[in-house]
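Yeah, one chain of the complex is gone here, protein chain that is, but the others are all in their spots.
Presenting subunit A:
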C-alpha cells in the first residue's frame, strides 16, 4: 500500500474514533500516531485489513493518552470527565470533517494546516516543510486550530464556499519541497466530490484539473514562467483536460452556476484551443462577464480587460483597464502588455519595469523584468522598423 492510499483512509479512521466518543482533538492526535506507525511497520509487515489495523492502533493510542491524562488530572486533584459521545452525525463523517477543518472561526493558514493533517493525513513535519516554517511552529498552529474547532458543534454542513476556499489555497501553493500540494489539493477535492454532490465542488475540481494539465508547460527548465500564448501545447496533459472538461460539463448541465465553474469554463476554452491564435476570446470575455456578475472582484475585471484586449484589440483592452483602480495587483503588468500589443513599446518597457518592482512573487518579477529587458534591447529597433 502506498502512502497516498494510506492517507486516504485518514478521514474514515478519524470518524470511527469520534463516533466511539473520542473528542476530535485527541482522536486526531491518535490517528496521526497510527499513520506514523503504519509508515514504519507496513513496508515489512503489511496488514490484511489496512483500515482495521489503523482503527485498532489509533484507538489503543487514544486510550493510552486518555489514561495518562486521567492520571495527570488525579495528581492535580481534578475530577476526570468522561468524554461524552456526541450526537449522531447528521451528515457524512468525511464531509463533516472537511467542514470542521475549514470552519470560519479559523484563519486561512490554520484551516489549511488542519485540513492537510486531519483530512489529508499528512504529518506535521511534511506540512511544515511544504510551507517552509519550523516543525514546532506548524505543530502549534495545528494544535491551536484544533482547540478552536473543538468548541464547534457541527451537526449540519455550513457554507461549502469555506471548504472550497481552503482547497483552492492549497492548490495555489503548488509544488514546494517534497510535497506536491497541487496534487494533494486535487486528491482532497476529488474525495470531497465523491461524498458531496455539488456543482461548485465539481467546478473547483475541473478548474484544478485543467490548470494542472498545463503545469509542465508553464515553466521552462530554468524555472522561468512561460506565458500561456507561448506554451508548447503538445506538453499539455490531454487526459487531465478531458477529465476536467467532462467534470465541468456535468456541473454546468445542472444550471447552478458559480465562480469556480465559470473559472473552469475559461480554463477549458484555453485548453480547447489548438493554438493561441485560435483561442475563442469572445466567449472568454462572456465568461468573464458572468464571473464579474458572480463575484464582483476587481481581479476578475482586470483579467477581463486582458481578454477584451484580445477579443476587440488592445485599445479596447486599455479602455476597460482605464475604468479600474490602478493600485490593483498586476494592473501595471496588464497595462504594459496592452501597450506592447498596441505598438507603444517605450511605454510598455517602462511599465514592465515598474510592474516588476511591484510584483509580489519571484518568478513573476523575473518574467516582467525580462519583458522590459527584451523591449529595451530589441524593441527600439522593431519600433523603428514599424515606423519606417
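Structural remarks
As a working rule, a residue touches a chain if its C-beta (ideal position, glycine included) is under 8 Å from a C-beta of that chain, and two chains touch if they have at least 3 such contacts; residues count from 1.
Just so it is clear, contacts and distances are computed from a predicted model.
When the unshown chain is looked up in UniProt, the name that turns up among "Thiamine-binding periplasmic protein", "Succinate dehydrogenase/fumarate reductase iron-sulfur subunit", "ABC transporter permease" or "YciI family protein" is "YciI family protein".
Within the complete assembly, A:229 is the residue of A:68, A:194 or A:229 that touches the hidden chain.
Per the touch definition above, the residue from A:306, A:320, A:349 or A:372 contacting the chain not shown is A:306.
Checked against the full complex, the candidates A:39, A:63 or A:136 give a single residue touching the omitted chain, namely A:136.
When the omitted chain is restored, the residue from A:149, A:248, A:267 or A:285 that touches it is A:267. The missing chain lies against subunit A, touching residues 107-110, 112-113, 131-134, 136-138, 140-142, 144, 168-169, 171-174, 176, 182, 207, 211-212, 215, 218, 225, 227-229, 263, 266-267, 270, 302-303, 306-307, 309-310, 330, 333-334, 336-337, 359-365, 367-368, 371.
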